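Just one protein chain is left out here, and the rest sit where they should.
Labels run A, B and C following the written order; every chain starts at residue 1.
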């Protein structure tokens, strides 16, 4: 129901008008609270103070995956139902996803420096997967930017996003498999469900906050895209009459 | 005088008609004599029987350099004096040069196998230079093949051949310099003026024979190219009248 | 069926015969591989450790970049539109094109690959495995690269665009083939990588024709 309501551009604009600031404020609050808890947590007995980078790194990696899933989903809807709003949403989400992915890479590198003694360790399968994800986003944006005809650019980019979405699990599997082949080369796993609650709570809070902020950014950029298209079609109409 | 005479296509065809077989027979005789002497020579105290590969390898490397010089020279004449025969000669020489270059690489690899225990040693500057030469020939042929308009193909290929000719001494210098940087990594120099006469004589004989055969092949292919062009222009005339 | 055979022969003739044919791809492959010893240095032990991997990456790049004219040529001349009106569906046409590309360019590259690998210091047995991996992996490179070429049709930015959108998708085959080659060279079990590479190649044959047909329809519309 929600989706079919939002599929109507007017209802989407009405909904997103109040949803964008609400999501943004909620997200910022959650991030602030989570980071505050995270900074108050005691230093890890193994990682020391460095553990705190995890609170910005791991959620960024989560959201980058989420963003690609959103890109693939919006592309699928646009391809199958030929829905213009879905295309606007797909176009809007790519740079946000690339930014979160870049953030995950940079913070991962900052976190790895004291832990591994190197800025980058190929032995960490997650980081490598995130790098491939960044290249998928970059390829999507490059393809879209290189085609002048907007309708053709949308269709080509949708096909590419779907191909990437189908390929992504295989990429994850292959990178993990590649990693086990080279086992024992300084692999340091980021936390998981076994993480102590004192770290898990801020991590989940920041993760939720990142996701909500991502939603707010996405709505904002989609709104911008819808406005841009309306303006373009109005200009065209004015020129024709 | 010789050149200006040959520049006339009719005189060139008359000259090359008897010169091609004469050069071919002379070249074959010299190669045969040189190889006979070479096979009769005693095995080298260091290289053993393998030294005999030198008699086909070194002259091939010489002729490959000669062929590129001819390609560059013919291209220069064609570019400056806009002479069609020079262009035909340049087009004709490239595959011959590539063949001699390939021969030098293959025989060098066969010679290297027992000497170095490896089919190829990057530490040998001469082999690496010859490989770059092969790529220069291949690039010339590929550029020429990819342009449909014959006049444009000729002009573009000429510019490339001249650029290659200017670059070639720098390539030789850089490969030698690169090689001295990695000194001590199994460099085995092929003979030189210090070679014993029992090896030097067959080497020079085969070298002269290769050069003459190269000349014969070049004349033959240039004749073929001239015939091809005459036939094409006759077909065109017939179609127009 | 005769239409398919005729199409395949046409594609093969076009890819093999026109403008240098496989010479371009093989020449680029050799030239790219040559750059590595020149940049890294001639030390045999250093080269040997990376010989298989460098050959494998140069091969993937050569396959990808030589795909540029696969659809573009027919798109520019209008032949793609004519073909799409014929008895064969665009899916079949795209698959035939990629198969012809594999035969005309992938096979010569697969023949050249062992020579390049051995010259970089791999053993002859490793070189043979590189050739086998190039033959199987060439299918994945041709079909995924063909998808990129079809998508880039409307974009006209050429080979770099194709390479950028396809290279991330090529991560799995590059890993599988590279692991098989590296493990074989190290005396470890290598069949797993080869099987995964084959499975991936088959999956691309099954799936990418739909993407290519969609991309061609989009470019033609």
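Heads up, the rule we're going with is that a contact is a pair of C-beta atoms (placed from the backbone, for glycine too) under 8 Å apart; a residue touches a chain by one contact, two chains touch by 3 or more.
Everything numeric here is computed off the predicted structure, so don't read it as measured data.
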Displayed chains in contact with the omitted chain are A, B, C
Pick out which of C:25, C:118, C:194 or C:216 touches the chain that's been left out of the picture.
-> C:25
The one of A:25, A:39, A:80 or A:145 in touch with the missing chain is A:145
Where the complex has a chain not shown, which of B:50, B:146 or B:201 is the residue touching it?
-> B:146
Out of A:72, A:97, A:123 or A:164, point to the residue that touches the absent chain in the complete complex.
-> A:123
For chain C, residues touching the missing partner are 19-20, 24-25, 27-28, 31-32, 34-36, 38-41, 46, 49-50, 52-54, 56-57, 60-62, 65-66, 68-69, 155, 157-161, 163-164, 167-168, 170-171, 174-175, 177-179, 181-182
Those residues of chain A which, in the complete complex, touch the missing chain | 109, 118-123, 128, 131-132, 135, 138-139, 141-142, 145-146, 178-179, 181-182, 185-186
Since one chain has been left out of the picture, which residues of chain B touch it in the full complex?
-> 132, 135-136, 138-140, 142-143, 146-147, 149, 151-153, 155-156, 159-160, 162-164, 166-167, 170-171, 173-175, 177-178, 181
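One rule holds in what follows: only the chains that are shown with their structure count from here on.
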Whole-Å distance, chain A centre to chain C centre, using C-alpha means?
-> 31
Can you list the chain A residues in contact with two or more other chains?
-> none
Can you list the residues of chain C that touch 2 or more other chains?
-> none
